[in-house]
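All protein chains but one are shown in place.
After this line comes chain A, so read on.
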Amino acid sequence: MHPKSCHKLEGQNLSCTRDDRELFAGLGFAVHPGQVLLLEGNNGSGKTSLLRIICGFREPDTGTVSWGEEAIPHYQYYSDMAYVGHLDGIKKELTVLENLKLSQALSQSGRLTIQQALDKVRLSGYEDTLIQALSAGQKRRLSLARLLITHNVLWILDEPFTSLDKQGITLMESLMAEHCANGGMIVMTSHHDIDLNGVDVQRIRLS
């Protein structure tokens, strides 16, 4: 399904200090196709900082993150990854369709069309609705639809279950399981217990 699913995400000897407080040090991990890396830890333990390092927004104080044997950031990495963070990254004055079209233009087309993705996240019929008229959970589902319409192998998700209802959580879990079954990879943080049957989940506990 995914053309370049032979890549792996690797972190070596990562450390991060914030305001003279060491969040983590000597951290290493490797994520292979079909695997999930779940970051656990209390508030302020550095989960988001680690995710932002993996995104390339922030430079680690020591260590490297590499994708396909090459240290990030590089072109191949950014065309293979997708990020859903605390901020939705969707424009509230635009419609659902306009937002998704922009995401598609900024990346390469993925395996689903916009219509198929909207059906999947149960937002079909909302194409021409302005985002400001959507609820928080619907906005979240829209930013998850973005994962489906663009080409990507690696999903980086910061608390993807926030403001989703029970159905939404089940939906999200099935999408994640499907992504991994197709050779995708996921790095995520979550306070919820995730239930992905049959998927290889690695856990890192930050304290």
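Quick notes on this one:
Here, a contact is a pair of C-beta atoms (placed from the backbone, for glycine too) under 8 Å apart; a residue touches a chain by one contact, two chains touch by 3 or more; residues count from 1.
In the analysis below, contacts and distances are computed from a predicted model.
Missing chain, UniProt protein name: "Heme exporter protein B", from among "ABC transporter permease", "RagB/SusD family nutrient uptake outer membrane protein", "FAD-dependent oxidoreductase" or "Heme exporter protein B".
Within the set A:Asp20, A:Glu93 or A:Asp193, the residue that contacts the chain not displayed is A:Glu93.
Contact with the chain that does not appear here is found for just one residue of A:Leu14, A:Leu37 or A:Met81, A:Met81. The chain omitted from view is touched by exactly one of A:Lys8, A:Lys101 or A:Arg122, namely A:Lys101. The omitted chain makes contact with just one of the residues A:Leu9, A:Val31 or A:Cys55: A:Cys55. Touch with the hidden chain on the side of chain A covers residues 52, 55-59, 75, 78-79, 81-83, 85-94, 98, 101-103, 105-108.
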